[in-house]
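One structure, pasted below without further comment.
Here the complex is missing a single protein chain, while all its other protein chains stay put.
Note that the chains are named A, B and C in the order they appear, and that numbering of residues resets to 1 at the start of each chain.
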Amino acid sequence: MGKRIGVMTGGGDCPGLNAVIRGVVFAARARGWEVLGVEDATSGLVDLEYRSPHGNRWLTCDDVERILTRGGTILGSSNKSDPFKFVTIRDGERVETDVSDRVMENFRRLGLEALVSIGGDGSMRIAQRLCDKGMPIVGVPKTIDQDLACTDYTFGHHTAVQTATDAIDKLQDTAESHDRVMLVEVMGRDAGWIALHSAIAGGAHVCLLPEIPYRLEPIVRRVQERQARGYPFSIIVVAEGARPVAGEQSTAGPRELGAMVKLQGAAQRLAAELQPRLGLDVRTTVLGHLQRGGSPTQFDRILGSRFGVRAVELIEEGRFGHMVALKTPEIVSVPIADAVSRPNLVDPESQLVKAARACGVEFGE
Amino acid sequence: MGKRIGVMTGGGDCPGLNAVIRGVVFAARARGWEVLGVEDATSGLVDLEYRSPHGNRWLTCDDVERILTRGGTILGSSNKSDPFKFVTIRDGERVETDVSDRVMENFRRLGLEALVSIGGDGSMRIAQRLCDKGMPIVGVPKTIDQDLACTDYTFGHHTAVQTATDAIDKLQDTAESHDRVMLVEVMGRDAGWIALHSAIAGGAHVCLLPEIPYRLEPIVRRVQERQARGYPFSIIVVAEGARPVAGEQSTAGPRELGAMVKLQGAAQRLAAELQPRLGLDVRTTVLGHLQRGGSPTQFDRILGSRFGVRAVELIEEGRFGHMVALKTPEIVSVPIADAVSRPNLVDPESQLVKAARACGVEFGE
Amino acid sequence: MGKRIGVMTGGGDCPGLNAVIRGVVFAARARGWEVLGVEDATSGLVDLEYRSPHGNRWLTCDDVERILTRGGTILGSSNKSDPFKFVTIRDGERVETDVSDRVMENFRRLGLEALVSIGGDGSMRIAQRLCDKGMPIVGVPKTIDQDLACTDYTFGHHTAVQTATDAIDKLQDTAESHDRVMLVEVMGRDAGWIALHSAIAGGAHVCLLPEIPYRLEPIVRRVQERQARGYPFSIIVVAEGARPVAGEQSTAGPRELGAMVKLQGAAQRLAAELQPRLGLDVRTTVLGHLQRGGSPTQFDRILGSRFGVRAVELIEEGRFGHMVALKTPEIVSVPIADAVSRPNLVDPESQLVKAARACGVEFGE
Partner (left out) sequence: MGKRIGVMTGGGDCPGLNAVIRGVVFAARARGWEVLGVEDATSGLVDLEYRSPHGNRWLTCDDVERILTRGGTILGSSNKSDPFKFVTIRDGERVETDVSDRVMENFRRLGLEALVSIGGDGSMRIAQRLCDKGMPIVGVPKTIDQDLACTDYTFGHHTAVQTATDAIDKLQDTAESHDRVMLVEVMGRDAGWIALHSAIAGGAHVCLLPEIPYRLEPIVRRVQERQARGYPFSIIVVAEGARPVAGEQSTAGPRELGAMVKLQGAAQRLAAELQPRLGLDVRTTVLGHLQRGGSPTQFDRILGSRFGVRAVELIEEGRFGHMVALKTPEIVSVPIADAVSRPNLVDPESQLVKAARACGVEFGE
């Protein structure tokens, strides 16, 4: 008789989640297994009656046949469903409880024999802990930012970089016609992959990463050197986690600046600092959630589909505590513990960063 | 012998400007006329040596053959080149001078017999005044916001609405998967056309326009009514000029809020007000300059091309002081004075707004 | 008590059909009416048990909330369901029967008080005949080709032209880099609107329409004149219904050519004729069904939504036998009989065609 397995998606949105779900369902159903779609990350396991908007449900191939093209996740997701620190509001207070035993119990009551957990760094850590408690889990790495180690790429990243590149293309037109300095803030709190990739692809002139603290002087110099050559416009890509080298940032300033620094992001802060130093209009665009939505690119659909299929094979092989990973051109498996032991950051001395410098990208060094 | 005419683009960026320039050049060259591309709005007429990055230049069909697909304007533009209040920086001070006589003089020195001025409300007013001084000008209306009267559509608006609609499509995915309220701020300080059109096209649940001051209560009700029906997500489109009805906005508040209100836009302000009233994540995206760039849609390329061709015909017919306009399906001409006498605003009782209401769009009334 | 109405979609695919259905359902449900979605055009009325893949079903706002972005029609469609000549296969033979009485009877059995018929020329003629038999019908015009009279635009056309323009943009790159003549065949058997609009928007050099029979000589001249000026590439847009002037086409020729003429379309035929006359590579692309699919543009979503809402108002006003139409900027109603009395063809002497000529488009005249 076939197995019963569960599949769930955790953490922030990422194009390609539905491709993974589809791959899992197709591969499992072909083996005669049943697949429970668990709603809103572990929420559906914490409370079997949980419902928002659908609740847990058994998935057929027909249910997932046409979801490949859609952003988001048909299972819903949540950032607040760590079963070891489950958040509830009691008497207006936010309370964190360890409900992992209840999750283990519900998992057994559902008759599940394995769980595919699709998620990022946080979800993989939770998966590891549930695994340690005896739940047979395989992981599927999901991160827009590409900050998980042990895999060449994760799905969603390509779509996000494409969205950022499309935005830079649009801003180039206006920057050139109107002699402007355009700042684009993209995602990446700790890892600057989206910024780096979209800066190269968009032909940006400056790119600021969390991994390379920046100084204002080389940025100003790059913009002014362009202006002197008859190009009074520049594109600056800023990762949300980009920050100046210690001591660089103007700490003194009016109270209003203080509020602004707190309320606003890396790009708006930089804009406020650059504007007075340049004789040019500086405009800021924050891409934000646009990078997490949209129909996935073909690359992310293929990678997601392959991840889903391979996750089912890992269950068949009994490789619990492992996650799928891309080691081009194969999908391999790696221990979840290895993947979460260190983040995947941009190496400032890597060949890729050197190629970016060669293509005229200034990193504010 | 052929005429000598000039063409220039003024004001903010707008997809389709190059289509107009191309239409003007093709139509004029076919008549054996010469066409001077004037650089950076009137800058190129204020100072014949002006150069950024190109300077004035005579345009051939080959120069414009392949520009139809490109955003921006090959002639450059400027918001600071009103010849009646020309801005210069003298001793660190911003000084405004009337240089219109010099512009008239330069126009004659160049041997020009007519000028095509492509621009928005401001540019059309300047065109009218130069016309009154004796310069033979025909206008081509350009406004992302669609706020110029006397024409069914202006080029650029369709592209901007498409960009906004694409963004809403992306945000819908994430909103639905993650139970979020997504605010999208689009352009439109006085006229809410981009917000209205993209809200209908994107299937938004709330749309806030400059023309319809909003109250929070119906917005909260709409979101909560959806939540109660099992749809814990909503999309709210906010024009940058949207504002609450008098007395609605929380005036009291911490100093930080005061700064925020000043520094931030309509959507972020609304988010700060909505968040505490809803039990849901509220996220804001400000589209900003993305709406002004990008390759124009087919509609804007066709409209721009037709406007350009018709502008040359107006010169031939001697209809100076007129601008081209779309009276579907024909391109007609209207006195510039009429077009700038009143803005084209959204009528809250129009058939279009009623259709939006019928499709479930709440205007916060 | 509320009315019961039906809605159905007929004829070929067209982006925006779902927007109309959504508009009908939202507007009707707001009035407390019930809306039956009729499956596969009149098939669902001919046979109440008909099912492919869904069968008739009552539609709620939730059913249509998220369909705005999707191409196709959730109700299915069919080209073979004319109730006056209903096609069935009996003993391997194709038999046509008049089942209109059964359709009338089924309409009554379902308790329907009105029907919204969304379709093209053919569907509107059927609607008129059912109306004449006493069925209270309002029409919504649907045609990719824009060949229905009495309305400024129909939904779907803008999306089709955008798809064709995107294709031309791609072909321009290769044509220019590889010195090629690229033929693009677009839809339009009798009306050349898609060809005309996409030729202007794509900056094509030649455009061949059903309304303007072409001669080879001016086409060859245009291509060679470009080559002589240093542009050894050209883009030729061909409507599927384009044809040479009488006597122009090579009638003599090998048998193979005879077969080819029959099997292949307008563009491939033209390519075979042009290739030997030019010293250049000639390549053909037939866009075909790509023009009928895809997410509708914002324009088509808005127009579709408004048509749907207005159709419900026509029912309320009792204006049966009428169809909605766009008379910019209003949605009006016109008698179906007027709309189908003559096709909407391109007028070779119209301002639009003249503007195309002015922009360098050769029509082979």
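Operating definition for what follows: a residue touches a chain if its C-beta (ideal position, glycine included) is under 8 Å from a C-beta of that chain, and two chains touch if they have at least 3 such contacts.
What you see is a predicted model; the values in this text were computed from it and never measured.
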item: Among shown chains, those touching the left-out chain; value: A, C
item: Absent-chain contact - pick from C:32, C:230, C:247 or C:276; value: C:230
item: Touch criterion as defined above, residue of C:113, C:176, C:190 or C:316 at the omitted chain; value: C:176
item: Of C:76, C:192, C:210 or C:304, the one touching the omitted chain in the full complex; value: C:76
item: Interface with the undisplayed chain - residues on subunit C; value: 12-13, 15, 17, 40, 51-53, 70-74, 76-79, 163, 167, 169-174, 176-179, 182, 230-232, 255-256, 259-260, 262-264, 283-290, 292-294
item: Chain not shown, touching residues in subunit A; value: 22-23, 26-27, 30, 61-62, 65-66, 68-69, 152, 158, 161-162, 164-165, 169, 172, 176, 197-198, 200-203, 229, 231, 295, 297-299, 301-302, 305-306, 309-310, 312, 328-331, 351-352, 354-355, 358-360
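Operating definition for what follows: only the chains that are shown with their structure count from here on.
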item: Contact graph of the chains (line, ring, star, complete, other); value: line
item: Chain centre separation in whole Å, for subunit C relative to subunit B (CA means); value: 32
item: Where subunit C touches two or more other chains, by residue; value: none
